[in-house]
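I am attaching a structure below and will ask some questions about it afterwards.
Missing here: one protein chain of the complex. Every other protein chain is in place.
Right after this comes chain A.
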């Protein structure tokens, strides 16, 4: 690489010398050591040419073929079975994903109605958007749909939140708000209502696509199943 550069530079040098003899003529160093290949800073074109040469070298280096073993064995039944087995594994994996983690394209109202049907409205009542702001610090207008039920009695930690985000970046902030809410509720009941604290610790949080479902309740797992089914 450096030899190529040097050659090019000496070539250009001779042309330059013809054009502007002032440069080296009369330069004592050049006269004293005429055989020393004196290099100078490349011009923009020379530098770009050099960059192109480097890229070509990279291309040539990577195009060298590795020496492998010759092919041509007869068709291997085991390999075919393995191939199809992998496809089945992928299909099975995708089905599992859809069932367990997939979100839904259904509109918020459908899911909300399905979940509300299963709620025990004796113990919880629906709040307005102010409730979301007060308890979670979130703005209902930022999201595609909010349903929040809080307990009627101040001695109970029961709560059900169903929220649909507008875009995936919001999921993290909602999750953080839920964690903060859990911590605050825990400290509210710590020391005098251990049953409620246990409920809070066993709360259920399910993020499915754009739907976030959070429950503190003794019926938490039922509500979660209802939610999952409704998707």
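Here is the rule we go by: a residue touches a chain if its C-beta (ideal position, glycine included) is under 8 Å from a C-beta of that chain, and two chains touch if they have at least 3 such contacts; residues count from 1.
Rule of thumb we're sticking to: contacts and distances are computed from a predicted model.
Undergrad: What protein name does the UniProt record of the undisplayed chain give, "Xanthine dehydrogenase family protein molybdopterin-binding subunit", "NADH-quinone oxidoreductase subunit L", "Alginate O-acetyltransferase complex protein AlgI" or "ABC transporter domain-containing protein"?
TA: Hidden chain identified via UniProt as "Alginate O-acetyltransferase complex protein AlgI".
Undergrad: I'm checking contacts with the chain that's been left out. Which of A:76, A:139, A:180 or A:201 qualifies?
TA: With A:76, A:139, A:180 or A:201 as choices, the missing chain is touched by A:76.
Undergrad: Check the options A:86, A:155 or A:179 and report the residue that touches the missing chain.
TA: For the chain that is not drawn, the touching residue is A:86.
Undergrad: Tell me which stretches of chain A touch the chain missing from the display.
TA: 2, 5-6, 38-42, 44, 47-48, 51, 55, 58-59, 61-66, 68-69, 71-76, 79-80, 82-83, 86-87, 89-90, 93-94, 97-98, 101-106, 168-169, 209-210, 231
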